[in-house]
Every structure is written in C-alpha cells, then in structure tokens.
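One protein chain omitted, others in place.
Chain lettering (A, B and C) follows the sequence in which the chains are written, and residue indices restart at 1 in each chain.
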Amino acid sequence: MGKHRVAVVGVGQTKHDSARNDVSIAGLLREAAQRALDDAEMTWKDIDAVVLGKAPDFFEGIMMPELYLAEALGATGKPMLRVHTAGSVGGSTGVVASSLVQGGIHERVLTVAFEKQSESEAMWALSLPIPFQPPLVAGAGGYFAPYIRSYIARSNAPSHIGSLVALKDRRNGLKNPYAHLHEHDITLESIQGSMMLWDPIRYAETCPSSDGACAMVLAGEKVADAAAKKPAWVHATAMRSEPGFFAGRDQVNPRGGQDCSADVYKQAGITNPRKEIDCAEVYVPFSWFEPMWMENLHFAEEGEGWKMTEEGATSMTGDLPVNCSGGVLCSNPIGASGMLRFAESAMQVRGAAGDHQVDGARLALGHAYGGASQFYSMWIVGADKP
Amino acid sequence: MAKPNPSDVEVLSAPLTIEYPFRRSTGPVLGAFFTGLREGVVIGVKRQDGSVLVPPSEYDPESAEALDDLVEVGQAGVVTAWSWVVKPRDKHPLDRPFAWALIKLDGADTGMLHVVDAGERSRMKTGMRVALQWADERVGHINDIVCFLPEG
Amino acid sequence: MGKIKALEGVEPVTMIDTPARLDYTFTAGRATSRFLKGLEQKKLLGERSAATGKVYLPPRGADPVAGVPTEEQVEVADYGVVTSFCVVNVKFYGQAMECPYVCALVVLDGADIATFGLIQEIPYEEVRPGLRVEAVWVDDSELGTTLENIKYFRPTGEPDAPAESYKEHV
Partner (left out) sequence: MRDVAVVSFAQSKHERALPGINEVEMLMPVVGQVRDQIGLDKNRVGFTCSGSTDYLAGQAFSFVMTLDGIGAWPPISESHVEMDAAWALYEAWVKLQMGEIDIAMVYGYSKTSPGDLPDVLTRQLDPYVYAPLWPDSISLAALQAQAVLDEGGTSEREWAEIAARSRASAKNNPNAQLTGDFDPEAILAEEYLVAPLRKHDCPPITDGAAAIILAADDAAREFSKRPAWIRGLEHRIDPQSLGVRNLTRVVSLEQAGEAAGVSKDKIDFAELHAPFTYQEVLAKRALGLSDEVSINPSGGALAANPMMAAGLVRIGEAADRIIAGEGDRAVASATQGACMQQNLVCVLEGE
C-alpha cells in the first residue's frame, strides 16, 4: 500500500537530426527503446507495460499512432498507454510511467517519447487553419516574444542574456553525441549577429525542429537494487496545468510552474533548491526562458534569474549547471524533448552523462512545459534512495 | 452596455480542410517491400519460427525481435477474410463495388490487406484464390498493386 | 538482406509519399458566434463572468478560472493599451505582412484580458508598452464575421497609459 520506490534503470535516445530519413517511425522509436533496454540489461520480454508520449498527432499525420506502434514496442499482450499533454508530454509520460511502479502495479515499465517532425513541418502542424480567425500572425516565437519582452522589462535584464544562454547550451551540445545541432564555430558575436526573428528573439536563440526519440526503463526497488548499473532513484514527480488565457494571468512567471516545482521540492525534502540540487535539465526552447525558469523554479528570486546566467552559475562549471546536454536549444523532437530533460537528469545522477557529466552530481531536476506556458511536468532524481 | 447573452444566436460554421503531402522515410525493411513492388515482386520477412509475414514487419508482432530476413513470396494466394463494399467511398482504391480482403500469398503465413475486384459479392468466398494485378507504372508504393482478381 | 534477385543492383526505395486530406465542418460554438456576429457590425462584444466579474474578449464560452459559462454580454471599446509586443522579421506560413512589423498584446478598454493585434502607422522602433492604440477596420462593405475585420491597430495620439494602469496584464 502507498507509494513504492521507483528508479530509472535504463536510458536511451536517438541521434537527433532535422530529418532521420534512414529509419521509419517505428525504427526511430526502436533506436531509443533498444538502447534503454540494453542499458537496463533487459529484453523485450522483461517489460510489463509500455507508456508512449508524443505531441499532436497531426505532426506525423497518424491518429493515435501507439496503435500501430504497439508491435514495434513489444506491447502485444501488455498494457499500453498514450499520453499527450502538449509540449510537456515527454515529462508527463515519464511521470505516468513512474506512477505505474509507484502505485504498485508493475515492476518494469518501458516509456518512450518521440516526434518525427520531418514527416510534415512544424510551421504547418502547429498552425492548422481555424475558420473565422486570421492565420497566426507571428508563429510560435511571435507568441512568446512579448512575454519575454515583459520579463526583460520587469527584471531589467541586460539584452545580451539571451545570447549568453544560447552560447552556453550550444557549446554544451558539442559534448553530447546525440544532439541535433553541433555548431563548432559558434561565438557570442555570431549569435548576436544572427537575424532578429521576433525581437527580442534572435534566430540563434531558438530551438531547431528535430526528429528524435527518447526512452527509459523504470523499475521497482527490487529490480533496481539488483541492476548491474547504478539506478537513478525518483525522489519526486509532479504535474500542474492551468488555463492558457485568463484575466490577470502571469504569463512570465506562471503559477503552475511555481506550484509544480514547490511540490517536487517538498516531496524530495528540499528546502534550498539552488544549494541542494546539483544540476538541472530545463525546457528552454527560446534562450530567454532560462532566466525566466530559474525564477519560476525558485532557483533565483524574482527578477534575479538573469544574474545566474550572467555570472555563469548555470554553466557546466557553475553552482547549478543547467542543460549540460545542450537542451532543447540543441535538439527539439517536440514530443520527446520533455523526456530528454528527464532522462538527461537521470544520466547525471547515474554518472552516465559522458562528456557532459557534472562531477559528483547526486540530485538533479528534470523539467518540461507546454502550451501557453500552462502545462508543467517535473521530477527530481537522485543517486541515493529517497 | 451589458445584457445577458442572446440565446438565439445563429451558430457559425465553415469548411475546414486538413491536408498535407506527408513524405515518409521507410527504413530498410519497408523500403525493400516498396522497392520490390516497383520491381514487380512481393517481399515478406521471415520470423524466427520460419513463418513469413507479408507485408514484412520490421519487428516481430509478438516477440518484438527485429526482423530482416527478407524473402520473395508468390503473386497469388488465398482470401482468408473479406467484406463487400456495396457503395465505394470517395477515397477507396476502386470506384465500383469491391471486396476488402486479407490475402495470404503463396509462401506467406499472414494475410495482407488489399482489395479484390470481383464484380459482385457472389463471387467472393473465404478460401478462394486471387491473383495480384500490377499497375502499369510503378513507383514503389502500396498503390503499385491495383487490386487482386479472382483466379480462373 | 539482399539475397533477393529483383532487389540486386536497383535503386532502393527509401521514401514514400502518402498525401492525406480530411474535410471537416468547423463549428464556432455559441460564444464565438455571438462575438463574430458583433464584429460584423463593428462591435467588440466581450462576455463577463458572473463568477469572477472579468470581461473576456474574444469570449470562448467559459470563464477559465471558474470553469463556468460567461453569461453577460459587454461591449468593449475598439481602443486600448499596448502591454507588450514583438517586432517580427520573418515571414510565416500564410502571412502577408511586410517585414518588419509589430505584433502586440493589446488590452482594450473594458476588457480584462489582452488580445494579439498588429500595430501599424508608427515606426516599429517607437512601439512601446503603454502606447494607446485604436482599431482600424476594413471598409464597411468588406465587413464579415471574422477577426480580419480589424486590419490593425494604430496610435490614438493620446498620452501613454501609466504603467500602473495595466500592470496586471504584463
């Protein structure tokens, strides 16, 4: 009865790219899932249930694709769930998969999230025509840019902060062999010289559109204790949603994100997140979201988040390294992006992050958000049992 | 000015079309199947127990093992299940009454879904033999098979 | 793989085209239809929630905070204040504007929520929060049940609104 312990015992991801024309959709998922199984030293037979996540079905033009993908994911004869919570879905999928173990239902759950955006194109799939309304006049960046401008106005952040984040994440991405973008020659000047798409957002400060998948094997305590490789113990999970548009809504520092992070800290017994958490993988599709989320996630006081970026606190050598994997700014297979944040945080506390490993990381935050900054999913994973 | 919402509003509606030319990468196994269709052969894949899946699956539908042992199968076979479309829909492959059928090609162990151009329902029967009809121009697509026809 | 004769030496198929078209009938719903009918007469009809007293424009049928229908129709001004904006330098799917142009959040007088609108008749670098703007409508002969009735917003020439007056909208 009550909550059972759960741990990540296997992690896998694809090489992310603008178009993975070498594989089918099933092939893309299998690349990640097989790696996760191999990492967990398990076979398809060992898995009790499968939880799949992805963003809108229109992206690939397949309605409820889990029905077709069940065979490739070894789900025949097993329970299979399909989660969709907008951009936060990769994280939510991980949370749902964890709950299957925490609720005492299963011992070994495979969870996979993906997007094969190249089957269509993001600009089409994200702005399907709606009668009586003019076409979206400015795209996704145009939607978020005014709120970023509000953030800058509220916090008096210097204008180069967005470029600093992009430089840091793109350089981190060079250490991640799976990252979509590997921009070896990137400099602060090249970022600042890139086109101002949606002032204050520059081209080099936006995420790419990627094909990719991520998978994890989640296991109960007995299985995790017996695992050959070090598990990442789940200390906390939470989801929060709020309506996207209502009178008086704070879209810069939404309450849903504040509440969600406060919830995971409470579950994990964390009172000083900046001090206690060793690193974080945070969903930053436009570079300015790093300082915004630092405040939303209670790592910095309101209006102070940009100082963490400026001081280098969020760099690999800072006191709270953020997005050592390169983050969403380097790879953005939308449905998988959230799970990549969760999986990368698990890799850190397992000491399995390779060249982008934070030395001695023992407690890490994974974060995803979606919609009009209205859907949140987060978890905290640790090297030690909770 | 403020007043209760009028209850008699005429609700507006408009056509909405969602259309996209999805272009899909096939991966090697499905790619071989489509290449075969273009070249005028039907290709299946062998499972570990030796049975043959047509169309080929990249992964075993039951054990999930990756499959890549491709084999050529016959171009005629047996109807294992079918339904009769009295009035074809606009998007159907044929514009006259026809059967949807699972067809187990010679050398295959599973049925492939396609259409049988049988003319009338009375010509359809479970267990009947049908033969594949190729399109004149083939590009490597499921539509390279126009239909199946009753044999004899 | 590769032991099949017909596949030897031929260019392999790696991509297939699977175009798909689905036709739907979109229904605007009651609240949106009421709003669109007003637009046809150059009226911006918001709706007030009895639960929170807030005026929503465009109304979407619900007060999202309470999850109850908005039941009272309120005419909102076609002028208001810019609360934030972005300067757009890139062309998007189906979009016909000359770059750069300004897309702004505008809180119309009488409404409690911002709407997105284009700002014109002012150099883009002069657009700022607090700027008072008014709607420029299409010719009466072109009015329809669509948001495209408002071509864009332009400055009214009034002094800027004090930051305090729109602070809950940023």
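As a convention for this text, a residue touches a chain if its C-beta (ideal position, glycine included) is under 8 Å from a C-beta of that chain, and two chains touch if they have at least 3 such contacts.
Worth saying up front: this structure is predicted, and the values here are computed from it rather than measured.
List the shown chains that the missing chain touches in the full complex.
A, B, C
Which one, A:24, A:209 or A:309, makes contact with the chain that was left out?
A:24
Considering the whole complex, which of A:57, A:221, A:304 or A:319 touches the chain not shown?
Residue touching the absent chain, from the options given: A:57.
Would you mind spotting which of C:28, C:81 or C:161 touches the chain that isn't drawn?
If we include the chain that is not displayed, C:28 is the one touching it.
Hey, which of B:32, B:45, B:67 or B:112 is the one touching the hidden chain?
Candidates B:32, B:45, B:67 or B:112; residue touching the omitted chain: B:112.
Would you write out the residues of subunit B that touch the absent chain, in ascending order?
11, 13, 16, 18, 22, 24, 26, 30, 33-34, 53-55, 57, 61-62, 80-86, 89, 91-93, 100-102, 104, 110-115, 121, 126, 141-143
Tell me which stretches of subunit C touch the chain missing from the display.
Missing-chain contacts on subunit C: residues 16, 18, 20, 22-32, 60-62, 64-69.
Please identify, in ascending order, the residues of subunit A that touch the omitted chain?
Counting over the whole complex, subunit A touches the hidden chain at residues 1-3, 24-25, 56-58, 60-68, 70-71, 75-86, 92, 95-96, 99-100, 102-105, 125-126, 128, 130, 238-244, 246, 254-256, 259-260, 371, 374-376.
Note that in this section only the chains that are shown with their structure count from here on.
Measuring from the mean of all protein Cα atoms shown, which chain centre lies nearest?
The chain sitting closest to the overall C-alpha centre is A.
Roughly how many whole angstrom separate the Cα centroids of subunit A and subunit B?
Spacing between the chain centres: roughly 37 Å.
Could you grab the centroid distance between subunit B and subunit C? Build each centroid from C-alpha atoms only and quote it in angstrom.
42
Could you give the separation in Å between the centres of subunit A and subunit C, each centre being the mean of its C-alpha atoms?
28
List, in ascending order, every residue of subunit C touching at least 2 other chains.
Subunit C, residues with two or more chain partners: 14-15, 18, 20, 26, 28, 32, 36, 145.
Two or more other chains touching the same residue: where does that happen in subunit A?
Residues 21-22, 61, 124, 129-132.
Okay, in this complex, where on subunit A does subunit B touch?
Residues in contact with subunit B: 19-27, 30, 44-45, 58, 60-61, 71-74, 76-77, 118-120, 124, 128-132.
Looking at the complex, which residues from subunit C come into contact with subunit A?
Those in contact with subunit A are residues 14-15, 18, 20, 26, 28, 32, 36, 52, 54-56, 60, 63-65, 83-90, 92-95, 97, 100, 103-105, 112-113, 116, 118, 129, 145-148, 168-170.
Any idea which subunit A residues touch subunit C in the complex?
21-22, 61, 123-124, 127, 129-139, 141-143, 145-150, 153-154, 195-201, 243-249, 252
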